[in-house]
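One protein chain omitted, others in place.
Chain nomenclature is as follows: A, B and C, assigned in order of appearance, with residue numbering initiated at 1 for each chain independently.
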Amino acid sequence: MAGNTFGNLFRLTTFGESHGPALGGILDGCPAGLALDLQAVQADLDRRRPGQSALTTPRKESDSVEWLSGLLESEGRMVTTGAPLGFTVANTSAKPQDYDHLKDTFRPSHADFSYEAKYGFRDHRGGGRSSARETVSRVVAGAVARQLLAQQGVEVSAYVERVQDLQMPLPPSFHSREEVDAHPVRCPHPETARRMEERIADVKKDGDTVGGALVLVARGVPAGWGEPVFDRLHADLAKAMWSLPATKALELGSGMQGTLMRGSQHNDAFVSRGDRVGTATNRSGGIQGGISNGEDIVLRIGFKPVATLLQPGTSVDREGQTVDLPGRGRHDPCVLPRAVALVEAMACLVLADHSLRQRAARLTFGA
Amino acid sequence: MAGNTFGNLFRLTTFGESHGPALGGILDGCPAGLALDLQAVQADLDRRRPGQSALTTPRKESDSVEWLSGLLESEGRMVTTGAPLGFTVANTSAKPQDYDHLKDTFRPSHADFSYEAKYGFRDHRGGGRSSARETVSRVVAGAVARQLLAQQGVEVSAYVERVQDLQMPLPPSFHSREEVDAHPVRCPHPETARRMEERIADVKKDGDTVGGALVLVARGVPAGWGEPVFDRLHADLAKAMWSLPATKALELGSGMQGTLMRGSQHNDAFVSRGDRVGTATNRSGGIQGGISNGEDIVLRIGFKPVATLLQPGTSVDREGQTVDLPGRGRHDPCVLPRAVALVEAMACLVLADHSLRQRAARLTFGA
Amino acid sequence: MAGNTFGNLFRLTTFGESHGPALGGILDGCPAGLALDLQAVQADLDRRRPGQSALTTPRKESDSVEWLSGLLESEGRMVTTGAPLGFTVANTSAKPQDYDHLKDTFRPSHADFSYEAKYGFRDHRGGGRSSARETVSRVVAGAVARQLLAQQGVEVSAYVERVQDLQMPLPPSFHSREEVDAHPVRCPHPETARRMEERIADVKKDGDTVGGALVLVARGVPAGWGEPVFDRLHADLAKAMWSLPATKALELGSGMQGTLMRGSQHNDAFVSRGDRVGTATNRSGGIQGGISNGEDIVLRIGFKPVATLLQPGTSVDREGQTVDLPGRGRHDPCVLPRAVALVEAMACLVLADHSLRQRAARLTFGA
Partner (left out) sequence: MAGNTFGNLFRLTTFGESHGPALGGILDGCPAGLALDLQAVQADLDRRRPGQSALTTPRKESDSVEWLSGLLESEGRMVTTGAPLGFTVANTSAKPQDYDHLKDTFRPSHADFSYEAKYGFRDHRGGGRSSARETVSRVVAGAVARQLLAQQGVEVSAYVERVQDLQMPLPPSFHSREEVDAHPVRCPHPETARRMEERIADVKKDGDTVGGALVLVARGVPAGWGEPVFDRLHADLAKAMWSLPATKALELGSGMQGTLMRGSQHNDAFVSRGDRVGTATNRSGGIQGGISNGEDIVLRIGFKPVATLLQPGTSVDREGQTVDLPGRGRHDPCVLPRAVALVEAMACLVLADHSLRQRAARLTFGA
């Protein structure tokens, strides 16, 4: 219970289901005095919005944030007061009745069965709380976190590196939002993006789905963020990424590939970079001993093909009887282009939290 | 700060450095009335102990647990009282002076630099708090968790699936401790184990290190454990695994391979299994929507080659000057055989915690 | 930061200011399967509502709860699903402009100065987050907690024992809501209630305020709730009561009076009460060693006279200059009648939380 809160000092609690009246959250711990660019928050949210391109679900949601607290107008800007930020996002296109036929059915690889096993109760309306629509609140809060990080010189950007077997031919590195969003598939390599788009279109035609991999890079993170031994920076990033609905794999820096190397090859040599110590390579992915070392933080996140198909199938009901699944609904053939917004939001939440936790690390403040 | 606590209802807090007088921890929240088999705890700890075979560091530590609280003798057995379990493990072979030459040096891919960046202060004695020796307390607590889980029919077992490129030719599945420990390399496939052992010997001769992959399987976990939306069961398992010192990659169920499939191929069909609902395949890895579904929980964890080499090298000091590293110390050429104990311990901690959290999920208790 | 969350397994997070668009909260951890009587929640809230009698502020607020998540209709009733309950209460009578003249002034014994000292920022609109209006969300959540407790046979009731020096001539004991609400002053001793009412009217005429004391009794709490050593049941109750805006004193059982006695007089003798062990007296106030013992839990809470006067006065501004305070606004001459709802809500939150925590105390479930 009480699993709907994330973070320590910068802390998000969310509520809401796919087909209830609204979703929303409370973001507690945002320092006072941050002039919040509400349009930038909305822009982040728009990258997650359904219906933004032909690649996504046709469900129509304006997904506009309503701010209920924590902000005060000051010199023409909305500034955080130190009070918790309460916000809602209305469900304007909820169609709970579309799911009445699923009341007694467990859809394959959905949370239908496990939720019912847990609670003795299930919200069958579009997955209820288990729906990926729940992540809308995370993107709102992540957008606030992003602005707090920007004040500290930190930028977070993710992109689609691979759809099914179509992988862009470049190693993980930072790509600006402009580059990433140049193509609706959000792969910054135009030729690969084009092929990914075709693949997604093919899969959609079949009523099927595909997964792939995202890369996330945070740059400008100063050395010193992360808390040994359990709240290592990458442990919290891992929890963040694995709290998303479709994650199947996670890699940091050299990742699984790095486990094939010898230590003498794998180690990142320290080098002097003028005023700071840097590393010649970045197999550590910007984190050593659970603490950022000033290099880019680099993650790869594998996302499964989503479970909801548009093709008919079968499953079992509560009594174990086989039932037909008609294969309707409004769903994405490939969630990765929209998931870019999710992994960025979660990374921003983790980094913002650790930026505040770091303030308590030393007796006196310093560089 | 305050990152040295793990878990919610079943909660471990640890202390201790590699070369201080002792390490230890406090395990809070273990239900009263558990008859604890202290020898079994020690047996778990012995699997982590240095010097247990020719494959490991020659550092000699008896690693015996001293219990300080929380237990009362009752009918000849030591039984938990509901009070926190305090325990220590002495460092009998600490040699802090061995590290004096490293006082001003940052060893590559160690936490030397990042700790100093964080705290403005560094415990140079063998890595201090960042040393893998810190995990000794986790294994003690994990062993208690294992016994709590056994009462609920849950077994957790891990093994070495791959050392560098040598991978056993069988898909992930449950192997008993007997099978796993039959060979000191802890790979349950004898032919592969033999080859892994040779590889480790070769690498050791070169003063080098290798990594690889572990598989962890939890069986008997009832459907219903895990807390949406942030404390998903696999999110907490991910945090647990990524809080270990050498983790580079994590996969659940079908893992990265699964992201190459189409949804229609990837979905796990529900089937009726007599008195319960099961799945025909287990690409979900036993967890759906963040909640266990009654199938085996299956993780793969990639471990990097450890950074401490026995061969000489160079690095930089605090002023960015190049310094020689002599390449001495007492270290493992491959930590995976001992890491089996660590990943099992962390998984047990997570599962024990969620077994207690699940007790609060419903208004009334029931099946 | 992040101080807007209360509770562990049954956990409330709130947002909202006195003169923003809405207040609200997220209640996480309510077990699934509770049929929630929404009208009873509203009834609890109505006891806190401004304008309910001539004794209270004339500010008009309907204070009706909007439920946004966590409930599903099942057989004609609204039942909790295990998902977090999100709710809002609109501010329909906010008049932020009424406070423009206070922008640069620190009102005496308000939070104006300390908030500004903390955040470098102040929401001057009616006290912002420091306003007692914030407690509206607590009453909503407390009402849900009350219904969870009712399932376990627990009842919580509070009443006004004293207004200024007018104290009812009976020792603390349980009084039903019917008795308490028989008079708008919420003192169950009619003669004293009448005199209290007159006193409040007198004070109001002077533009002044008065405080007093409340008694809270929880009956039916089974022995065994509370968690040593820091989360003692009364430690959590104390935190709850002291988190309210006007608390100045708290007593448990025999209270300050009990500290005048000798141990031989003060001890509560155990007696056999048929099927259970009870105590002959209840100076312990129902809690021993931080754990409930099955007797009534009895608290006395002292509330100060509220700081906002309707008579003119002076104060200082940010520069330390003396400024006039005109003494307008819409405020209560005595908050105690409405505070009954607050202390009950907070006690219900604590007890509901501990009822769930108790589920994890033993290896096996039992009586």
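Note that contacts are C-beta pairs under 8 Å (C-beta built on N, C-alpha and C of every residue); 3 or more make two chains touch, one makes a residue touch a chain.
Fair warning: this is a prediction, and the values are worked out from it, not measured in the lab.
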item	value
Chain not shown, its touching partners among those shown	A, B, C
Contact with the hidden chain (one of A:K60, A:K205 or A:R359)	A:R359
Touch criterion as defined above, residue of C:Q52, C:S109, C:Q151 or C:S173 at the omitted chain	C:S109
Contact with the hidden chain (one of A:G25, A:G82 or A:G211)	A:G82
Interface with the unshown chain - residue positions in chain A	9, 29, 31-34, 80, 82-83, 148, 151, 228, 356-357, 359-365
Residues belonging to chain C that touch the chain removed from view	1-6, 14, 106, 108-111, 113-115, 117-121, 127, 129-130, 134, 162, 164-165, 203, 206, 208-213, 222-232, 234-243, 245, 247-256, 258-264, 266-272, 277, 279, 283-284, 287-294, 302-309, 311, 313-316, 320-321, 357-358, 360-362, 366
For chain B, the residues touching the chain missing from this view	1-5, 7-11, 13-17, 20-26, 28-33, 68-70, 72, 79-86, 88, 115, 118-123, 125, 128-129, 356
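Just so we're on the same page, only the chains that are shown with their structure count from here on.
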item	value
Furthest chain, CA centroid comparison against chain C	B
Classification of the chain B:chain C interface as same or different, half of numbers criterion	same
Chain A and chain C, separation of their C-alpha mean positions in angstrom	38
Multi-chain contact residues (two or more partners), chain B	228, 357, 360-362
